[in-house]
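Just one protein chain is left out here, and the rest sit where they should.
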Amino acid sequence: MAGNTFGKLLKLTTFGESHGEAIGGIIDGCPAGLVLDLKQIAFEMMRRKPGQSKIVSQRKEADQVQFLSGIFEGKTTGTPIGFIISNTDQKSEDYSHIKESYRPSHADYVYEKKYGIHDYRGGGRSSARETASRVVGGAVAKQIIPHIKINAFVSSVGDVTVDKPYQELDFSFIESNIVRCPDPIVAQNMEALIAATKKEGDTIGGTITCVIQNVPIGLGEPVFDKLQAELGKAMLSINAVKGFELGSGFCGAMMKGSQHNDLYNSDGSTQTNRSGGIQGGISNGMDIYFRVAFKPVATLLQKQEVLTHEGIIVEQQGKGRHDPCVVPRAVPIVEAMAALVLADYYLLLKTSRL
Amino acid sequence: MAGNTFGKLLKLTTFGESHGEAIGGIIDGCPAGLVLDLKQIAFEMMRRKPGQSKIVSQRKEADQVQFLSGIFEGKTTGTPIGFIISNTDQKSEDYSHIKESYRPSHADYVYEKKYGIHDYRGGGRSSARETASRVVGGAVAKQIIPHIKINAFVSSVGDVTVDKPYQELDFSFIESNIVRCPDPIVAQNMEALIAATKKEGDTIGGTITCVIQNVPIGLGEPVFDKLQAELGKAMLSINAVKGFELGSGFCGAMMKGSQHNDLYNSDGSTQTNRSGGIQGGISNGMDIYFRVAFKPVATLLQKQEVLTHEGIIVEQQGKGRHDPCVVPRAVPIVEAMAALVLADYYLLLKTSRL
Amino acid sequence: MAGNTFGKLLKLTTFGESHGEAIGGIIDGCPAGLVLDLKQIAFEMMRRKPGQSKIVSQRKEADQVQFLSGIFEGKTTGTPIGFIISNTDQKSEDYSHIKESYRPSHADYVYEKKYGIHDYRGGGRSSARETASRVVGGAVAKQIIPHIKINAFVSSVGDVTVDKPYQELDFSFIESNIVRCPDPIVAQNMEALIAATKKEGDTIGGTITCVIQNVPIGLGEPVFDKLQAELGKAMLSINAVKGFELGSGFCGAMMKGSQHNDLYNSDGSTQTNRSGGIQGGISNGMDIYFRVAFKPVATLLQKQEVLTHEGIIVEQQGKGRHDPCVVPRAVPIVEAMAALVLADYYLLLKTSRL
Partner (left out) sequence: MAGNTFGKLLKLTTFGESHGEAIGGIIDGCPAGLVLDLKQIAFEMMRRKPGQSKIVSQRKEADQVQFLSGIFEGKTTGTPIGFIISNTDQKSEDYSHIKESYRPSHADYVYEKKYGIHDYRGGGRSSARETASRVVGGAVAKQIIPHIKINAFVSSVGDVTVDKPYQELDFSFIESNIVRCPDPIVAQNMEALIAATKKEGDTIGGTITCVIQNVPIGLGEPVFDKLQAELGKAMLSINAVKGFELGSGFCGAMMKGSQHNDLYNSDGSTQTNRSGGIQGGISNGMDIYFRVAFKPVATLLQKQEVLTHEGIIVEQQGKGRHDPCVVPRAVPIVEAMAALVLADYYLLLKTSRL
């Protein structure tokens, strides 16, 4: 109930602080008989890990996943898959300067108020390092539903935005640049903006768009567990996320019904897809697409006011190894959370009819 | 697992179709000893019910809640609170014209594909009638946390938008007009837009802003069950919702860290509140505010193409009693879902320390 | 979390006090497309209801189930099945004499200490009346798994015991006598013992044996959710149950491995079945059988010491309409809970392999 488990039938439970010995998790409910492609999992981990390029955190983590159970002769056995990821670059001394104070827009203040304890080492559990375990879970989930294609990409950094509809983009370009934007021109502008921001010791927000294709009809439960509700929860559980919109999203709120309705083709598909692939909480077979807003990273390499434990406001110079823009590294995390939701609902669908 | 239960400790489970005999639910986990104000519950039901004004559905429902258990001599006893709400105006004949076809952007197509059954009577379980049970649950939840103030209001209809920050609005005006907008001038414009849209047989979308005040520090669980994740899920589980944003939301994605960070005051409050009252998934004592996007209602009183069960596209004239704009009636639903989340996390908070 | 929901995928949530207006429940997760035999449900209700014969409580309850949702044209639709059962014979005045005191071995003392409220009307939620809703749930569950045969019967009343192994009994005799014992001679002795006990104003305990046949291999989850663990929980959640044993049970604890092991036949069945049809928490295709112990009903029609709210021990004459022996009426309840577990795990099994 303390919220470290995600999923209904396919459940990911995670543990671990950024500066402890290791993080990890348990994947329960993975069907038996799945031939696990470990290279694919390692590839997803590589996409998320820090130190990949000059625009992300220079923390050096091997991020090698060690599977401890649930796999036998390359296949899942139906028993829980336990895994750990060692923290190899846990320089706690980097954080000594923040031991005595709360940084603006960080979680340390609320953690201390809630739990009565201040684990000052790099944000502890609230660090984005926790998302490495999500990527492991998501990489397994993707393999449960190999027919479903999940592609996320950076659709904006600050005010640099991909203006084309996703149908005009070539997803195979996503990994071709360090910002993970499939439009090469926009990608360059994003990269330049992040580099300039970094130089200022500042950070910048952005959005990620996720497109899910080849979705079977019927995923999602009516009422409280609508597919978009669970996807929204999944995304809003990622650090720094401030917004989620499906299909027409906030723009849809300005439209008329006669503009917004998706008229049918005779095969049950629709001519337009403002619904974003979900009707009444249930997938309708069209592409599911949604957009996720990330605020700028709170840790600055500038001077900033902090609050000491004694209640005094003092100026402090930010230090540490942080991302000037979190969205490029968040792309695999968004995909991982989407995969966990879809694989879970895929299993659930098997039980909806006799 | 079929998703008709919401909450962890305070659980609302609902049942019922729009055109069956009754809908209802069970509230489990409500603490004992709460003196229930039944008038307050009836007031919330009145806010949601159709037929309140000329701009909403003219379906006439008494929407009287009958409590069947869990209350003794005016107080909750700790046992489950069962309740039913009769469907008094269930004119199924109104729906005979849609028996043979799927309406665009409705759930009937996916329900039939998922369940193999087409309950054509008014959308069945996917009807917004289901939200009446949520309002009962939310009205009870509000009384568990009477110190926390939850105010939702219509912040836009189509392109008519409240431009002032919520701090400049007087929430006591919300119920003074039929669109539930606290800005009287904007309210008039919204009302005019809805009336004009109705005259066209069309519908229009809008947004609701919800502001939660006097929130204790510490509500929310790190990682997957962050407070904003659960609030987002709650909102995205409401019919027609396409988007959710907390605090700075999608605008925050365009900002720099140095602009976005909320600097502390010496008492731990913050000078700004772009975070929207939540840090690291946990309430920080500042106002929680978020915005919810509703698409326009799919049922039009215009001619529109529908898909017959035989796979033929035919034109059909829309009929029935529907809302030209759903947002005024959705205000109490947004509040109800917010109250359910907050009361649930309030109970959960009691268990976070020894 | 207050424990009024049972099941993982097939979930029964119940509400209602014995002396309120109605009791009822919601069955969520029932697969769509099931043709519900309502007569069968009424038959199960009739088996449980009071006033069936001279040896059970003379409370007169019609126990007619009113289904409010989830069924359309005779079939389940996949949406939650809401139902209520009116309390037609709620003579609260019968209980006025116990308003001021706690009866021995009743729940009123602990309810008051836990919840701070004393709902003195007939035990309120702790009354066995609550089990009527379980029988509804179980009757639906049985229809999800029609191939699995569940037969419970009274195997002992006091020291009158069925000595034959169940394989030598004819289950078709179970309903032929008012104690629900398939051995006609033993049944007569049980009936005589209950009648004599009733004359004394006393009550007596007994056991129920439940045999489940035609079970598919594979029901049950390893580790915490073993099939016998869930069956045990289901039985121990029934009022007055003090013990549960599967297969060889407590006798097995006195045996040697060489006596206890069930040797295989070449088709994978076993020559003996001391395991009771479950290995490692998973059904092995053999009959599942278990025994449930019920203590004697606590309400006596004798004088007995009670504790007043002021902490004084006084003598009181028992009144009311209670069963001298609960086990005959508990037979359908045991079957209902077993059916809920099996149908739930049957749905779960669909998700164990890709």
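For clarity, chains are labelled A, B and C in written order, and residue numbers in each chain start from 1.
As a working rule, contacts are C-beta pairs under 8 Å (C-beta built on N, C-alpha and C of every residue); 3 or more make two chains touch, one makes a residue touch a chain.
Given the structure is predicted, the values throughout are model-derived calculations rather than measurements.
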Original post:
Of the listed residues A:Gly51, A:Gly82 or A:Pro216, which contacts the missing chain in the full complex?
Top reply: A:Gly82
Subject >> Per the touch definition above, residue among B:Gly124, B:Pro222, B:Gly257 or B:Pro296 touching the missing chain >> reply: B:Pro222
Original post:
What residues on subunit A make contact with the chain left out of this view?
Top reply: 1-5, 8-9, 11, 13-17, 20-26, 28-30, 32-33, 66, 68-70, 72, 75, 77-82, 84, 111, 114-117, 119, 124-125
**OP:** By the contact definition given up top, give the residues of subunit B that touch the hidden chain.
**Re:** 1, 9, 29, 31-34, 78-79, 144, 222, 347-348, 350-354
Original post:
Which residues does subunit C use to touch the chain missing from this display?
Top reply: 1-6, 8-9, 14, 102, 104-107, 109-111, 113-116, 125-126, 130, 156, 158-159, 197, 200, 202-207, 217-218, 220-226, 228-237, 239, 241-250, 252-268, 270, 274-276, 279-284, 293-300, 302, 304-307, 311-313, 348-349, 351-353
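The rule is short, and it goes like this: only the chains that are shown with their structure count from here on.
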Original post:
Of the chains present, which has its C-alpha mean closest to the combined C-alpha mean?
Top reply: B
Subject >> Chain centre separation in whole Å, for subunit B relative to subunit A (CA means) >> reply: 26
**OP:** Report, in whole Å, the distance between the mean C-alpha point of subunit B and the mean C-alpha point of subunit C.
**Re:** 39
Subject >> Distance from subunit C to subunit A - Cα centre to Cα centre, in angstrom >> reply: 46
Original post:
So which stretches of subunit A touch two or more other chains?
Top reply: 1, 9, 222, 348, 351-353
